[in-house]
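Now for chain A:
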Amino acid sequence: MSSQELYEPYILGIFCNWCSYAGADGAGTSRMQRPANLRIVRVMCGGRIDPQFVLNAFMNGADGVMISHCHPGDCHYIEGNLKTVRKIPLLKRYIAQFGINPKRLKYIFVSASEGVVLTEIAREYSQELKEIGPNPITGGN
Partner candidate 1 sequence: MVKPKNGIKITGREPPKIGVYICWCGINIGGVVDVPKLCDYSRSLPNVVLASEYKFMCSDIGQGMIMEDIRAGKVNRVVVASCSPRMHEETFRRACEEGGLNKYLFEQANIREHCTWVTMNDIPGATRIAKDHIRMAVAKAGQLKPLEVTTVKVEPATLVVGAGIAGINAALDLANSGYKVYLVEKSPTVGGHMAQLDKTFPTMDCSSCITTPKMSEVARNPNIELMTYSEVVALDGYVGNFKARIEKYPHYIDQEACTGCGHCVDICPIECANEFELGMKPRKAIYISFPQAVPGEYTIDMNHCIRCGICKEACPTDAVHYNDISEYVDIKIGTIIIATGFDPYDAKRLEQYGFGRHKNVINALQMERLLSSYGPTEGKVKRPSDLKEPESIVWVQCVGSRDFTGRGKKYCSRVCCMYATKQARSYKEKHPNTQILIFYIDLRAFGKGYEEFYYDAAKNYGIKFIRGRVSEILEAENDNLIIRAEETMLQRPLELEVDMVVLSIGLEPREDIDDIARIFNVTATKTEDGFLMEAHPKLRPVDTLTDGVFVAGNVVGPKDIPDTVAQAKAAASSAATLMSRGEVEIIPYYAMVIDHKCAGCKSCIGLCPFNAITFNEIESIAEINDILCKGCGTCVAACPSKAIIQNHFDDVQILPMIEAAIPKKSQKEEVKVE
Partner candidate 2 sequence: MASNGLKFALFLGCVIPNRYPFIERATKAVFGKFKIELIEMEGASCCPAPGVFRGFDIDTWLVVGARNITIAEELGVDIALMCNGCYGSLLEVNHTLKHDKEKKKMVNEHLAKIGREFKGTAKIRHVIDIMYHDIGPEKIRNRTKYGRKVPLNLNLAVHYGCHLVKPRDIRPWDNQVENPTFFDELVEISGCKSLNYKDKFMCCGAGGGVRGAFKELSLDYTREKLENITAAQADAIITGCPFCHLQFDLGQVEVNNIFKDKISAPFSIPVLYFTQLIGLAMGMKAEELGMIRSPDLKGVPPFTPVKPILTKIGESA
Partner candidate 3 sequence: MEIIKTNKITKISDDLSNLLRDAGYLELSACIQCGTCSGGCPSGRRTAYRTRSLMKKVQLGLKEEVLSDKELWFCSTCYTCYERCPRGVPVTDVIIYLRNLAVQEGYMQAPHLALCKMFYDTGHGVPINDNFSQLRKHHKLSDLPPTTHQFPKAAKEIQTLLKSTEFDKLTGVGDYEKKEDKKGG
């Protein structure tokens, strides 16, 4: 096997409690299988997601960061998630300046009933990260 195949991307998910974390729970309850790459931090609302969380994750060697919250208009806190919607494009440009491929930051909306969607995206994203390669900051590995 080549080293490329051995590489298992470390993906850090930051999920809101009401939609995406619940959606991930739903994926589990329905036993939808995905590659063992995603670990999830729970925050109450997408609005809580501080760009610093993402930067710290990359600094600590995450190969990918997946941010997920309710669909626009479905926020448990009315519109907390909309604040994050605005942050992401800037954040992508920002990390690009540090030589981090913006594709390493995955931004999705997953509702409490969308375990299937999450599973599908997690599968594709794992594959995508395998193609992109390991985090360049921590020198991979």
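Please note the rule applied: a contact is a pair of C-beta atoms (placed from the backbone, for glycine too) under 8 Å apart; a residue touches a chain by one contact, two chains touch by 3 or more; residues count from 1.
The set was built so that all candidates are chains of the complex that A comes from, given by their letters.
Quick caveat, the model's predicted, so the values are computed rather than measured.
Peer 1: Given that all of 1, 2 or 3 sit in the same complex as chain A, name the one that actually touches it.
Peer 2: Looking at every copy, the candidate touching chain A is 1.
Peer 1: Residues of chain A touching candidate 1 in their complex?
Peer 2: These residues of chain A touch candidate 1: 6, 8, 10, 12, 17-19, 21-22, 24-25, 27-29, 31-45, 47-53, 56-57, 60-62, 70, 73-80, 83, 111-114, 119, 138, 141.
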